[in-house]
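Every protein chain but one is kept in place in this view of the complex.
We just call them A and B in the order they show up, numbering each chain from 1.
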Amino acid sequence: MANSIREFATSSAEEERTFTTRKPLQRFLRRAGGHRLFVVGFIITLALIITSVFAPFFATNDPFEADFSQMLASPSAEHLFGTDYLGRDLFSRIIYGGRFSLLVAILSMALSGLVGLLLGIAAGFLRGPVENGIMAFIDLMFAIPGLLLALTISVLLGPSTQNLIIALAVIYVPILCRVTRGAVIAVSQLPYIESARAVGVSNLRIMLRHLLPNAAAPVIVQITIGLAWTILSEAALTFLGFGAQPPAPSWGAILAGGRKYLNTHPEMSVFPGIAIAISVLGFNLLGDGLRDLLDPTLRER
Amino acid sequence: MRRRNLSIATTILGLIMVLALLAACAPAAPTDSGAQQAAADESEEAAPADEGGPKYGGILKFGQAQASTVINPWGGRLHGATEWNILHQIYEGLLYWDSGYNNNPSLAESWEAVSDTEYIFNLRQGVLFHNGEEMTSEDVVYSFEHAMDESISAYAGWLSPVASVEAVDDYTVKVTLKEPYSPFLDVLGRPAVLVMPAGTFEKEPFEYIGTGPFKLQEFEPGVKTELVRNEDYWEEGVPYLDGISMSYLLDDAARAANLSSDAVDFIMMVPGASWESLTQQEYKLFTGDTGIFFMFTFNIGREPFNDPNVLKALQHLVDRQVMCDVYTAGRCNRYFAGDPQPPNSQYYTGIEYFKEPDIEKAKEYLAQSNYPDGFEVDLNFYGAASDEGQIAEILQISAAELGIQFNLLATDHAVWVEKVYKGEFTAALQGLYASSPDDIFYGIMHPEGVAHGFAPNFDMPEYNVLVEEARTVTDPDRRRELYTEALTIGYEAGWPLIYLFTYDDRMGMHPDVMDYQVDGLGTVRFLKYVWLDR
Partner (left out) sequence: MARFLGRRLIRAVLTVWAVATLVFLLMHALPGDVVLVLLDTVGAGSPAAEKMRQFLGLDRPLHVQYFDWLGDILRGDMGNSLLGGYPVWDLVKSRIPVTVELAALTILLGLSIAIPLGILAAARNGTWVDLLAMQFGQLGISIPNFWIATILILVVAARLQWLPPSGYKPFSDGLGVNLLHMVMPTVSLALPLAAVMTRVVRSAVLEVLSRDYMRVAHAKGLRPRQVLWRHGLKNAAIPIVTVIGLELGYLLGGTVLIEEMFFVPGLGQLTVRALLNRDLPVLQGVLLLYSTAFVFVNLVVDLLYGQLDPRIRYQ
């Protein structure tokens, strides 16, 4: 995502000079502050997190409170985006929808990250039959279209928020596993791992102390982009009715409920879509920025 | 670096501007296009119209609202009219219902009740099946026998009082009942017995052969249904159409848009939200009672609904009007106050306890129950992201005020038929087709009824006696009294169903689709009289 290769090279060179004088975190922050892409992604994401955590403060109304006399009201001072088919304040629902999306995204990525990381490290470090087994499984998962797999899992477990998180986590495991494995393989061929082995450090210790921290960068990047992906997929599954169930204020659910009123009240279809697009954009920018910052060798292809 | 900054800012700005533009321009447009459309229609009308009778020819492009994956002449789905819209064109019964719920001659030219338990049907002569063979009493007897076979037919329960069916001669059929059964002719007019050639069921592969005005040409499950004109139809002069081409347009918005852009001529279930703009554009819209209605049903064999006070609390809690308004997008036809029958029916009980929700009463009843602080329970609704879900959501919201938490479970079709049809649920939102008092009070509520799965574990001897008697009585006033008494004691004891509102027959069609007649069942029965003014 670098604007140009040359530009990137200069900023890296600059980095080298200050290498010894600064602590790692400061170094990172300094570099990050200069990376506008990252900064904008970070601001959007931070805004999303703040509005989610302090949703009650930002919301103008109770997102769950229905007012049957105010069904499908047009945007006004009282209801910034109007109301939905049950007279609930659309703006507040979208704010709370961000909280919901973020929660689902974080939980499913945490779950997916845990499994993906373990499988990836096992495959990348132990190699041999373990790796072959894991990678065969990953290939298999890749071969089934993700959305269909998610639909099937949702039908299998029954639609609910919890099962939605599981379905999304399962689908993202192969991607995280593959990235982790690649990073682990790259790191474990470095001389210092070889020497640790030679000195007789245990496998587990090598994995935890040396591999994990050094292989973390691409995984963190991938998880950030995964958060964007999860927000999109959550909305899609819920839109189809296979995700979160009422009264969860999911953006996908608001969109689905608004379909019926597309002609007369397009607000319900337009605003949640914008909310999704901005959040996803934020995480994508953040992910791309992190990629540049954490691991210059992993520039976008 | 500065440029990149600009890039991000413009990205976001661009996004918002494009969207704002879309949103802003969108609401303005419909009046425009509506006016244009109306103007265009007017100018067409101003041109000298062809005088004279109906025109022959043309294919009617028909947009169904639900997808049919299978058409089963013995089990038209209770949920929706999609299959009936097809079956009515292919098959016919001995009688038919018109929009006023009256029985009219169809394949039987006339009939006679010899006694309370004996009926004679004189068949129309010279009626040909789609395979060219003539229909005789042998075919009618065969069709009866299969419709009465519980192992294949969903209608067997309706016909359970039938003792025997005999062919007196080629064109006369005698039906003997076990006991007087007042709804019998209504059941035939529905029609519960579709007449098909003897031996149909045993034939492999199954062929859809009836006597109807259209023949089935192609059925691709869930994709399309093609029907062609039956040249040998018994009724002179009809059908007018060369054929009917049915497609499935499940999405409300898309279905309405298909009609207003003339991609189809006729749609089922006009979405309430599109009603006004379609009217402005002079599309013909029909609405009416269908005998299909929505209700919440609670399993009184399970906690907490084995407690009558809980049921009473919920009856008073539910805002039926709001549910109806939301479901129909503000075009509610009729919501119930206690009796789901139409008020103009001769059997209407007049029970109207729940004209308005009464939260205070609901709270009182709940306080008297074993669950004064509320409870948590699952509620199944049909489909996913469906309009039914929105009704369930309203219950969820109002119940929360009493501390009752309903967990809504979107239930797909396969699970629905396995669990909910069988009565394996705690609470459910159901759409049901029950157009006669016998269906409503016996079929669902009596332990022997065909649809007792909708009211699992409801078995009240005092109630049962009353509705059993109503089945054998022919005097309408007496029947109404019996139903009134039955429903009254039912509500006193704790009624497990909350009747919500009718599910309307809302058909929309192009201005040049002529002579459409509504039937009383929420189905499209009379396409044989429809013609295209083109």
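Here is the rule we go by: a contact is a pair of C-beta atoms (placed from the backbone, for glycine too) under 8 Å apart; a residue touches a chain by one contact, two chains touch by 3 or more.
Because the structure is predicted, anything quoted here is derived from the model rather than measured.
Enquirer: Any idea which of A:A122, A:M207 or A:V280 touches the chain not displayed?
Expert: A:V280
Enquirer: Which of B:G57, B:G199, B:G222 or B:G237 sits in contact with the chain that's absent?
Expert: Going through B:G57, B:G199, B:G222 or B:G237 one by one, B:G222 is the residue touching the chain not shown.
Enquirer: Which is it among B:Q89, B:N230 or B:S260 that touches the chain not included here?
Expert: Of the listed residues, the one touching the omitted chain is B:S260.
Enquirer: Looking at the whole complex, which of B:V70, B:V114, B:A367 or B:V465 touches the chain that is not displayed?
Expert: Once the missing chain is taken into account, the touching residue is B:V70.
Enquirer: Would you indicate which residue among A:P63, A:G97, A:G146 or A:P218 is in contact with the undisplayed chain?
Expert: For the chain that is not drawn, the touching residue is A:G146.
Enquirer: With respect to the chain omitted from the figure, which of B:E134, B:E150 or B:E492 is a touching residue?
Expert: Checking the options B:E134, B:E150 or B:E492, the one contacting the hidden chain is B:E150.
Enquirer: Would you write out the residues of subunit B that touch the absent chain, in ascending order?
Expert: 3, 6-8, 10-11, 14-15, 22, 25-26, 29-30, 33, 67, 69-70, 72, 75, 77-78, 150-152, 154, 205, 219-224, 247-251, 253-254, 256-258, 260-261, 263, 412-415, 417-418, 421-422, 453
Enquirer: Considering the whole complex, not just the chains shown, which residues of subunit A touch the missing one?
Expert: Counting over the whole complex, subunit A touches the hidden chain at residues 1, 3-5, 136-137, 139-140, 142-148, 151-152, 155-156, 158, 228, 232, 235-236, 239-240, 255, 259, 262-263, 266, 269-270, 273, 276-278, 280-281, 284-285, 299-301.
As a convention for this text, only the chains that are shown with their structure count from here on.
Enquirer: Could you give the separation in Å between the centres of subunit A and subunit B, each centre being the mean of its C-alpha atoms?
Expert: 44
Enquirer: In the complex formed with subunit B, which residues of subunit A make contact?
Expert: Per the stated touch rule, the residues are 3, 7, 34, 36-37, 40, 44, 64, 66, 68, 71-72, 85-86, 155, 158-160, 238-242, 245-247, 253, 256-257, 259-267, 270, 273-274, 277-278, 281, 285.
Enquirer: Which bits of subunit B are touching subunit A when the two form their complex?
Expert: Touch list, subunit B to subunit A: 1, 3-5, 8-9, 11-12, 15-16, 19, 22-23, 26-27, 30, 251-253, 256, 271-274, 276-277, 319, 322, 325-326, 329-330, 383-387, 389-390, 392-394, 396-397, 407-410, 412.
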